[in-house]
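Some notes on the structure that comes next.
In this view, the complex is presented without one of its protein chains, the others remaining in place.
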Amino acid sequence: MYNTPRPISLLLGFLLCVLAFYPLYGDLVFGSKASFFMSKLTTIVIFAILAMSLDLLVGITGLVSMGHALFFGLAGYVLALASPEYEAASIWYILPLVLLCCAALGAVVAFLTIKTSGIYFIMVTLAFGQMGFYFFNDAEFSGGSDGMYIMLKPDVSLGGIQLLNLDEKQTLYYLSLACMVFVYMVLRMILRSAFGQVLIGIHANEHRVKAIGYNTANYKIVSFVIAATLAGLAGFLAASQYGFVNPSQMGWHTSGYALMMVIMGGAGTIFGPAIGAFVFEILHYVFESFTDHWLMLMGAVMICVVLFLPNGIGGALLSLVQKKETTGEKNDG
Amino acid sequence: MKLTMKTKSFSHSIRQSALAGAMALLVAGTAQAADPVKVGVMLPYTGTYGALGEAITNGMQLAIEENGDKLGGRDVEYVTVDSEANPGKAPQNMNRLISGENVDFVVGPVHSGVAMGMIKMARQEGAITIIPNAGLNAATRQFCAPNIFRTSFSAWQTAYPMGKMAYERGYRKIATIAWNYSFGKESLEAFEEGFKAAGGEVVKQILTPFPKVEFQAYLTEIASLKPDAVFAFYAGGGAVKFVKDYNAAGLKKSIPLLGSGFMTDGTLTAQGEAAEGVLTTLHYADKLDNPKDNAFRKAYMDAYGKEADIYAVQGYDAGQMLVQAMDVVKGNTKDRDALIAALENVKIDSPRGPWHFSKAHNPVQNMYLREVKNGQNVVVEVAAKGLEDPATGCSMMK
Partner (left out) sequence: MDLATILIQLLNSVQYGLLLFLISSGLTLVFGIMGVINLAHGAMYMIGAYLAYAFVEWTGSLGVAILLGIPVMLIVGIVIERFLIDSLYSRDHLFQVLLTFGLILILNDIQSILWGNDTHGVPIPDMLNGSISLTDNMSYPVYRLAVSVVCLALAIGMYWVIQKTRLGMTIRAGASNREMVESLGINVRTLFTIIFAAGVALAGLGGILSAPLSSVYPGMGDNVLIICLVVVVIGGIGSIKGAFWGAMMIGLVSTFGPVLIPSLSSVMVYLVMALVLLVKPRGLFA
């Protein structure tokens, strides 16, 4: 699983091209809705980043967090609160600040929760998520339950020359896509490193890894901090897209949906959760378009995934490819 | 998000447009004068606020049906999106209506947090937005815009007049209680402003965690404070529970309960005896006994088999407003300035009494003092005539 099989790499490359060339064929295929679908795709890509960051915890390290949306939402609030009211914040200081805050809170939460495991970890992360939700829900300075605006989107310029204009839908779309690829690369790199191997070992058998002499708690904390930071990147993009943040973005439903994307796509495969985000959001959109009872259909899909597709789409793809490879080898021999 | 068929007039084209979206069919993008007017509706149809979304939709459609199902001579097509009362999804849903469906008007939402997300998009994209409920003050204060209208109320309007009413009834020391969320806090602040201006004293403000409905501890605290009266804001399930608990704790006899009108609107059957005698202020009441209200209530009952409530009235007025303004511009939605001017100048003969828009696009309307009698919010007197929100910070006031 540590090296993506070639057919899957090709498939991912193809899907990425489909996304990258959207502006070329969007108008032809979707007509007047093309611009809306580009925004929708941007949102989905951002969720894909969130889901992949969660996969580092769930699929790789084996820490099932039900509070991952905390960092997604926090990033938006940091962006909103730290941006000056009447001028755009420069991305060169605001983005590091956002990520730093998420990493710091991630470290605190990880430090406090890492002693627990299994179902307790799920519940404690849920509790921390709820604490964050209520903190911002009650806070006067951040607009309480109404949320708050980011009046001007972060400014991306160097030496006085504007490099990117985040007000343009297409620019934001490509920025999000680039971030998705970047996060994927980072996670792949982590997976291949010695550090990543220890995380995988912890997932498989923590006692053994401990017995060899590793301080597993520290490894888990670092993993949690990285995941929180990457979730913060997703949150930063999400808040930049519409310029609006609200406590509901860090509620436990958001965390639950992110978890669902991970499982639907295939935990531990990194690319899977991104696919999961697309499938989940597109199904949601289609169901809502056709029926009043989309809740029931979404619930049914979730149950079916758990019952019939436990390794997710990514897992199914991998086993399909591996089966082909083994039969192929037999034929060769 | 949901595109759905609510009535026959919701027409085939909705599903077609959904099809176009989902299945990537080609749709012609150019609109002609003979094309139907597209009204985007963004209201909650699932969850805690589902009943409100339904009443508003019904009310609006009733007003348009009474006009022969036409706006300015053109057919009407509704595009409905379930807001899920989820603020996080609000900009996305709004974007779907504005740039995905190219609607001429957006009507929504119920929830103040969702309104914040909608207003952000409405200000950015310039879409004409009609708010049929959400009462956050900011919508017609610092975030007011030429293309944003509200047919309902501001939180301030529904609570401020009670301050004077309470003082006139001899209450000098009052404790206030509400859910700890923006609308609850705005309601308490408005009441306290009015009550202090009249000369009263607020002995304690209690904010309870939203949306928890366990009030016993707070009632005990109120009992020990012994104020002259209590002013409360709760809505829906929380309002039912609060009013019942207040009564069951025996407090209603010694400490009269006052509230924002939402505490006893749409909830009276569930509250039963417990609500009898509670005084509230709101822009609507039972037994207003004007011909418009009587006709509206009958028509609503005939069409939907349900009693009309305040939410239905607000939806109905949103519909009336569209009917009037579209008649003025003769169905021309292209000339945006003329359309906005027509909307600004509507004079609505509402079941709640006549009202018109302030410069900030919030209704200038009567607020009624109501008392719960035999399961009805019976009007006692007009608490404030032609009350206008102060609209502090709205750039259109100059």
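Residue numbering begins at 1 within each chain, and the chains themselves are lettered A and B in the order written.
Convention: contacts are C-beta pairs under 8 Å (C-beta built on N, C-alpha and C of every residue); 3 or more make two chains touch, one makes a residue touch a chain.
As the structure is a computational prediction, the values presented were derived from the model and not from experiment.
> So which of the visible chains would the left-out chain be touching?
A, B
> Just name the one of B:42, B:56 or B:206 that touches the chain not displayed here.
That would be B:206, which touches the missing chain.
> In the full complex, which of B:271, B:350 or B:377 touches the chain missing from this view?
Selected residue, touching the omitted chain: B:271.
> Quick one: which of A:12, A:81, A:104 or A:131 touches the chain that's been left out?
A:131
> Of the residues B:50, B:126 or B:146, which one touches the chain left out of the display?
The missing chain is touched by B:50.
> Where the complex has a chain not shown, which of A:46, A:66 or A:183 is the residue touching it?
From the options A:46, A:66 or A:183, the contact with the absent chain belongs to A:66.
> What chain B residues would touch the chain not displayed?
With respect to the unshown chain, the touching residues of chain B are 45-51, 54, 180, 206-214, 216-221, 223-224, 226, 236-237, 240-241, 244-245, 248-251, 253-255, 266-267, 269-272.
> Which positions on chain A touch the chain that was left off?
Its contact residues with the unshown chain are 58, 64, 66, 112-113, 115-120, 122-124, 126-128, 130-131, 134-135, 137-138, 252, 256, 259-260, 263, 267, 293, 295-296, 298-303, 305-307, 310.
We adopt the following convention: only the chains that are shown with their structure count from here on.
> For chain A and chain B, let me know how many angstrom lie between their CA-based centres, rounded off.
36
> Spell out the part of chain A that touches chain B in their complex, as residue ranges.
Contact set of chain A toward chain B: 29-33, 35-37, 39-40, 43, 134, 137-138, 143-149, 241-244, 246-249, 254, 284-286, 288-292, 294-295.
> Okay, in this complex, where on chain B does chain A touch?
Against chain A, the touching part of chain B is residues 1-4, 15, 18, 20-22, 24, 26-29, 45-46, 81-82, 86-88, 90-92, 95-96, 99-102, 112-113, 115-117, 120-121, 124, 136, 138, 180-183, 185, 207, 209-210.
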